[in-house]
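A single protein chain has been removed from this complex, and every other one stays in its place.
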């Protein structure tokens, strides 16, 4: 299950750590009342968001969602732009038009921004893959969705269409056991979301979503297959949502044991353990990376909080493309 | 595969024959320019429509569609009411409000009328099953859909929800190899629609849709399971659409060999062969049944054509229930 | 308070007790109806468990009514609204919660194609209610702030209500549940906890199709509904000091609309402003304006004016959203312009 060199693994760790530090900071800003509107935490999803994105090439396209902070970062959206977006500033990706991680799209970085209606960004992501097919470009498109999304009709329409078109398309399902307050067994009568691939002739695989090496290896394989004309894949990453659905949600409906169990499997701690076991890095480097991440995030907070608000006079600009 | 007594099989034959005679008559009326709007033929689907409906009890509910003339008949909608509906008369089931077989619903007969948006009647049919669960009534609900419908998102949402609720619900897929002009391989990358059950934990079975005994046996089993708390089933009936999509469609896109092959497997001729092989009926009875059906249909045509048109003054009546 | 309390005591006590927030009034109406009628079930995402919905409207309902009546759904609006239609056809009265009004589009076919047309087509009545938490003004961004009521007013076969007060929230929900047709009940999120009001304990149903004169006046009429009723009331207070006497018609029901009340007020004041938070363009207000321009034309002394959301997705950032929505100032200024026209 190793598809990453030691150096790459350290890079992956840096992204995961930055994701965690930024995520923690967002949570604390909101708890302090310094946020605007609502926000989401992707705590626990770092291995998926980073591991899968890291397997993509620069010309590939990805449609991340609300738990995928790490993906935005890996693709090149800076913490400054993300925080400014979350705080509704003119310097945010959407210039104050869309909320938290919604709408964080940037074609120059190959990112399709999502809308709340889940999983509506799956189909544009598939469309990107169909455009690559049409133009005979060796590019791949990837979409992230949750367990909840896997019960929607659109999820199935998209998988089926991807299979019929043999599109270079990879779907990463982040099965974090809950859709808002609704546990898996109230959402579906199957054990593995990967089984949904069979309904459409889409190759499917299950992976430990808290093991970044495993996530990367499986995704990299799916991407390679897609790139060489082998069609779409579905990858189910098993994980756990470690905070509430959104910032205001205390998630009292989640049994405490479940959180304890999954805290033990924290993806970042897991990777650190691997580092020590395999003697890849010294503790000092871990410390250093942590500090670097905190500096980046400190800077981003300052940047975002001192950024100006959008000009109300710009309200009606940009609805239409010129 | 035998779940019907000889007598029942003769009854089933009568329904299939009546379906065929009425269907043929509708086609010829429209070809003669005596029709109103468009219409559909269900030729080739008689074993499915009749076989599956015949397995239901009087208190069960069914949501048939545009190829299921036989189902409406078995449930008790008379040829008079059907033809009057197709001709837009005040005496039709929808009093001239809905077209051809659309909207042919009648709660007193346990029929939910369908809308064009496919397969929108699946979810009300599931809702009926959920109402039976809630009221602890030993009733079952059945929905018919085509191969085309099995690729829609709603199909999957409904199967999933049915499985989670363990609803007494049976879905009959009429896989007639085409959705309008689109052949199966352009619709899906799988061979058997039954595979779609696995995505949701729904028991699935494949059956020869031109063999009414087989259709009945499999459906009866699924109904019995549903009625005793065993949850939903998916039954894929393999068949062929023998005419164009609708009356105006010459279906030039269908290879002639395919039609020749399936004509050899005509469900009514197949049952007649069984009758002779098993020595169940004499030729005279077949002849008699045919004549009876033609008389019923002649009467229905006369009734419908001499029925009055709806009163334009009634246009705005009935939009709302009192 | 006991039912035996003297009437004097009772009314004092109850006036105190019976101040409910807008959202409490919704919960109470639903709970009372469910106690009264076993055919009522609740269906939607996250409505069950300890949680009781994204806004906790059905908190505690699963405990009281059991899991069979409080159906937690997977994220499948199209399927579960359609399923509710089937339940309704079988004689139940499902109350559907869409988590935000914005997500009603994910079940659009089930609503506008199936449920809305069913009774007309073959006579099967569909007595369900969709509770749709709508409207913005609270930095929720383009997908948690929408006001889609106009789409459903354009759809034959639906009824559409939009209460502006706790008493109406309760009374209209009672009527919506008891109605034998599909009713979309638009809740005003900005009023959920900010607005309190006296709510009769005994369920007093507010008839569907009746507007309410929220303020009597003689100089100008504001026709409005939902949260904008309160912005309009504030504006009216503000300008009353300048001697302008504003009448405010709270539509309460958008479909079928109470044309008589609207026209009577238009004929009385001769000057009309229409206000809503939904997009102005082809919104509910366009219909009101068209109605007045046709049937009260002779009475008009000034142009029929409309204020509504701008023709952009509801923006997230506070300064943008503020510019997007009609404000008390916008309303006051528009009224002043009309009066001096």
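Order of writing sets the chain letters: A, B and C. Residues in each chain are counted from 1.
Here is the rule we use: contacts are C-beta pairs under 8 Å (C-beta built on N, C-alpha and C of every residue); 3 or more make two chains touch, one makes a residue touch a chain.
Predicted, not measured: the structure shown is a model, and the values here were computed from it.
Although one chain is not drawn, the whole complex shows that of C:52, C:157 or C:209 it is C:157 that touches it.
Checked against the hidden chain, the listed residues C:212, C:252, C:306 or C:325 yield one contact partner: C:306. When you scan A:130, A:246, A:259 or A:274 for touch with the missing chain, the hit is A:130. Within the entire complex, the positions of chain B that touch the omitted partner chain are 36-38, 88-89, 94-100, 102-103, 115-118, 148-149, 151-153, 179-182, 186-188, 252-253, 309-316, 319. Within the complete assembly, residues 102, 105-106, 108-109, 112-113, 116-117, 120-121, 142-143, 150-151, 153-157, 255, 279, 281-287, 289-290, 292-295, 297-298, 300, 302-306, 311-313 of chain C touch the chain that is not shown.
In the full complex, chain A makes contact with the omitted chain through residues 61, 93-94, 97-98, 102-107, 112-113, 115-117, 120-134, 141, 153-154, 157-158, 160-161, 164-165, 318-322.
Just so we're on the same page, only the chains that are shown with their structure count from here on.
Taking each chain's centre as the mean of its C-alpha atoms, the one that lies farthest from the centre of chain B is A.
Centre-to-centre separation of chain A and chain B, using mean CA positions: 45 Å. Counting partner chains per residue, chain C shows two or more touched chains at residues 73-74, 76, 78-79. Counting partner chains per residue, chain A shows two or more touched chains at residues 151-153, 186-188.
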